[in-house]
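Got a structure here, written out as structure tokens. Questions coming.
All protein chains of the complex are present and in place, except for one that has been dropped.
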Amino acid sequence: MTQRAMTLSVKIASVAVFLAIVFIAVPVLIAASGRTDLYYTLTSVALLSIASAGVWLTFYIGRINIGQGAYALMGGYVSAILVVNHGWSFWPTLPVAGLFCAAASVLIGLPILRLRGVYFAMVTLTLTEVARLLALALPITNGAKGMVSIPLPGALSVFGLTIIPDFATLRNSRLAFYLLAVTLMVVCFAVMYRLVHSRIGKLCQSLQQNEELASSIGVNIAYLRVIAYAVSSFFGGVAGAIFAAISQSIYPSSFTVTDSVNFMLNCFLGGLGYVFGPMLGTLVLYFGWDLLFQTGQFQLLIYSGLMIVLMLVLPNGLLSLAAPTRKN
Amino acid sequence: MVDLLEVSGLTKRFGGLVAVNNVSFSVREKEILSVIGPNGAGKSTLFKLISSFLRPTSGEVRLKGERISNLAPHIAARKGVVRTFQETTIFKNMSVRDNVIIAHHLRSRANLFGFFLGTVAAKADEAAFGQSADDILALLGLASLAGETARNLPHGHLRALGIAIGLATNPSILLLDEPFAGMNHDETMRMVSMVRRLRDLGLTILLVEHDMPAVMKISDRVVVLNFGQKIAEGTPPEIQANDKVIDAYLGSEDEAIGL
Amino acid sequence: QNKELKIGFVGVTSGPAAAWGTSNVRSMQTRAAWINETGGVKIGDATYNVNIVTFDDQKDPKRAIAGMEKMAQEGIHYVVGPNVDDGAAAVRPVAEANGIIYFPYAFPKALYQKPASNAVLGMIANYQSGPAIYKYLKENKGVKTIAFVAANESDPLSQRDGGVEAAKALGLEVVAQNDTYQNDTRDFTPVLTPIVALKPDLLVLSGVAPANAPLLIRAARELGFEGLISTETAQDAKVLEEGAGEYANGFISVGGASTPEIASDAMKEFVARYTKMFGEYNDESNTKVYALEYILETLKANPAAINDVAEFKKTMDTFSAPNPYLKGDAKLSYVGTTSFGQKRQLAVPMVVNEYKDGAFQTLFVGTVD
Amino acid sequence: MEQVIANGFYLGAQYALIALGLTLIFALMNVLNFAHGQMYVLGGFITYTVYGQLGLPFVVALLASGLTLAIIGALMEKFLFRTVIRRSLREESTMLLAAATAFFLDAIILLLFGEKQRGVPKIVKGVFNEGGIILPYDRLVVGALALIFIAAFVLYMQYSRVGRAMRALAQDRVAAQLMGVKVDRYSMIGFAMGAMLAGIVGGLLVTITGVNSGIGGPISIKAFLMVMIGGAGVVGGAIAGGFILGMMESVGLTVLREYGDVTYLVIFAALMVFLSIRPNGLMGKPWG
Partner (left out) sequence: MNQILKFVDVELYYDHVYALKGVSLEVNEGETVALIGANGAGKSSILRAITGLRKIRSGEIHYGGKRIDGAAPDEIVKMGIAMVPEGRRVFPYMTVRDNLLMGAFTRTGKSEIAASLEMVLGRFPRLKERYTQAAGTMSGGEQQMLVIGRALMAKPRLLLLDEPSLGVAPKLVQDIARSIVAINRDEKVSVLLVEQNSRMALRISQRAYALTTGSVALSGNSAELLTDDRVKRLYLGGEI
């Protein structure tokens, strides 16, 4: 019991430290050092890690998902279209984009979630490309010309109380986007953590390890798979919507196969066995590229070389360093 | 006694092959019925049909008069028809105890959302399942292995774990596919008495097994399949004396090799 | 001791479109090294060495934003790139918020029209060169029917749409406009088979990547296509020679400076230095020598602009300087009034080339206003 | 239409050869080799250098491509994949390694060979033009060579001792080990052969489509598609997948052009539907 209380207090403390870092320390340090460019980088890391978290969740039910780019793109367009064509405020489009993606993923997931292994991986890879081609072909997306000059998020008020100010009036909209992104990231990972550590997590694991057996003990595997996939796509959609708002534009190529692959790699790098794997993976992979920008033409060489070394040293992801798992 | 399960005219084709051919029989409540037959006779296929893992080409299965063929496996499980697998099938990377706990899924009263929120019902489930899992493991003599990762178990214990998983679902009829394979005599006999005890607790059991001493000892009745067809049905002594069965399956005794 | 003047580049220098950004970066680096070697550039009272800060956005708009943030962080106010539509659109908020003027090699008009004001088109747009080329071919080569083929991506498709519009406006008959290919296509025969069967007088390869151009040309010719082939973007002669050989003869594209009829001695030296520095010249750089030159010349004309893009914008309206890369008395100035309603384009000479036996020859030189 | 079929057939032969090496590596190691396309590109550049730049005979160049890639493949297996497979908990982890290798090769290729599209002189000049079919002779030669390589590979896998050992290895590593197969060595040979096939097809096709440093990734993805259509890890599947994709492209581009630029959308969507119906491709095994 005391042991448990101990670990609980350790947990609470580390969460508190983490929150203090992302919400207080980072802005203070950035202000002190004047490195305001880091806001965007960290915002990206936060958003991409939300999308990667979705991918991680599908890994958790035993599916390699290389299709998250499709939902990020979809989410971006849903938000952009609602804001630009229908005059919506940005804020309601955020959940709507997520829900739209979740709904779409249910329709798509029902047939394709029956696939396993590399087959599922490839179908989702194709899905990313299908999304891009659809964005090019559909009239509502403005095709190849993309959607540009999307207004910044306006004020959000509830009962006359302004909770979030109009981004356009802010002197530092980067900070605002950063806070928005990390808030969502914290929420997203809290949800993930809870999912994984509740019975649902065990159920997901049972899918990952043996679907036939899972169904023989009465688990509705089709339902659970679709739910997990929908949650995953929801994350993708939300991340995409915010990116559209930051760049104030969206194109069919805003999220491509490369992004889908990167989301997957983020999960691998962080570690498939750890809820916070995708967050760390994204930080290292995305931030790493940025940090290496001084190396000029050797950037890609060094970047990929480091990736290979990391893989050789920590094949089970970065987090396996902190929390080693046993391999028989 | 009442017929709990009724199999009528069940047929399954794989391409040109008729794996199960017009098989009919019924299972009474609280009965232990064994299905035997040569390798490839269609026994496992029959089990898959009954537990809705496969859809029959024709024929049907009824549970207490209700048709249960053509359902999804998890629905059949919900109705109380649960099978174990011939291949040792477990959740490899979970602990033995977790394997059994998760198999309590059907007994949970909280729903997915409840699990997520950690409601009172979910917590109660959790505690109850843990207790029940420990009981089941103790019953099957796996208690000392509760914390071991399932993939590391030796063959024989894997089979026992498979049965533990089946039990945890609280079925009304349990289909055991070669549960004694890979167990020595002593272990087999312990399992036999365990299965009998389960029957006494109210469970109906369908069994596929090649271990004849065990089959003959445990079964109330035996159904024999050959090339997908039922060739005999009867009590153990009747089956042991049946020439067709001896010819197709049992072989005549051979002292030289102890069989 | 010279001060340092940082000029940025954000664009693509790796992956399938590496050639676009690479030709940009290398032309900037060549010119910068040349300037530094000869004592630097004098702006106002100070003399500067030019330092090119580069960022590879991997053709990803999200990375392009990061690149632009980096430039802002480095205190850079003048950035060349990005190379594609989506990247150019995505960096706009950052550029405008941080007082950066950037020079995209992408054509969407929205980038250069009000309210946008910090982007300056670095080259001739297809909707400017296209009509001129079609008109020339209509009048001089009797072209009546025209077919378009484009990669299934934003930039080429936009260019195709612009081309189709221009062709129709000229009264040409457009016989094919929906044919597209995946950018990873390596064999264009299936793509071109139905188009060649239509026997158009002119086949336009809209927004074609230099890597794909020779393959398309070769496939069309081998299928027996006898009409003309053209594009509105810059190409590399060596690539055409290796990939299509004599099939490429007569291929029409757009260049900027190095064809023998118009190149000045400075241009020849530039090519020589580029070749020495990087082993091989890339003809795409013909259109890309200008951006850095414009930035430096404009700063010379108004030294106050060095840290203040508002000053730069003011100067743009009246700016004029000699064009060192062209023979004769060509001028550097800002244009774009007709296309964008404001001067947001470099007055790069519109050099329409014809490929012949491993080199480009000037077909005609036009201007944009 | 004859022309369309001929195009599809030629394209198919070339695709099938690309897919073979990928499927071999997948079957043996369960590694989805993201670097396959980069190996192809490297093969192309080697042939470009040896045949195009140094002016040595084409055959020599092709051999050089195959050999170099075989060596690279062997080294990759020995020093990278073997270690990671041995040490990782989930075998999908090799995907990250494969992707990192792909980036690494991309970087090296870009540094060594530059950003430009490269091509070599034609190996045969002239165009076959009869019966409504137009086919340049060099394509005929390359197509025929591709078919020969495919046949040779299939026969080798089917009837040679090494081929048999590799198939055994793919189906059950432990059992193969118990037959006395040195699994490490044969994995290495298999990986080297897969890489060699990529190198050879790269060298072969450089004569027709040239090569540039950026196409590695897209080629890999295309090869994945073919492998999935046919069924992962099955030699016959790779060949079938290659021909099917080639034919779909060729026919689709002609038949669907009236409906606007939707050909690839239709092809991809059809693929998704097809795989939903046949979750293991045309002739694949479950789980791949």
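The letters A, B, C and D name the chains in turn, as written, and every chain counts its residues from 1.
Just so it is clear, a contact is a pair of C-beta atoms (placed from the backbone, for glycine too) under 8 Å apart; a residue touches a chain by one contact, two chains touch by 3 or more.
All of these numbers come straight from a predicted model, not from anything done at the bench.
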Problem set entry | Option from D:Ala151, D:Ala175 or D:Ala270 whose C-beta touches the chain left out | D:Ala175
Seminar exercise, completed: Considering the complete complex, of B:Leu10, B:Ile101, B:Met183 or B:Val222, the missing chain is touched by B:Met183
For this session: By the contact definition given up top, give the residues of subunit D that touch the hidden chain.
Result: 161, 164-165, 167-168, 171-172, 174-182, 285
Problem set entry | Contacts of subunit B with the absent chain, listed as residue ranges | 37-40, 86, 152-157, 160, 178, 181-187, 189, 210, 212-213, 216-217, 248-251, 254, 256-259
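Quick note on the criterion: only the chains that are shown with their structure count from here on.
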Problem set entry | Pair of chains joined by more contacts [C-beta pairs], A-B or C-D | C-D
Seminar exercise, completed: Max Cα-centre separation from subunit B goes to chain C
Exercise. How many angstrom lie between the CA centroids of subunit A and subunit D, rounded to a whole number?
Worked result: 32
Problem set entry | Residues of subunit A engaged with two or more neighbouring chains | 133, 136, 258, 297, 300
For this session: Scan subunit C for residues touching two or more other chains and write them down.
Result: 13-14, 152, 157
Problem set entry | Chains touching one another, given as label pairs in label order | A-B, A-C, A-D, C-D
Problem set entry | Contacting residues of subunit A [partner subunit D, same complex] | 59, 64, 111-112, 114-119, 121-123, 125-127, 129-130, 133-134, 136-137, 257-258, 261, 264-265, 268-269, 272-273, 297-298, 300-301, 303-305, 307-308, 311-312, 315-317, 325, 327
Exercise. Which positions of subunit A touch subunit B when the two form their complex?
Worked result: 194-195, 198-200, 202-203, 205-206, 209-210, 212-213, 215-222, 224, 227, 326, 328
Problem set entry | Residues on subunit A engaged by subunit C in the complex (per definition of touch) | 35-37, 39-41, 44, 133, 136, 143-146, 148-149, 152, 173, 243, 246-249, 251-254, 256, 258-259, 289-290, 293, 296-297, 299-300
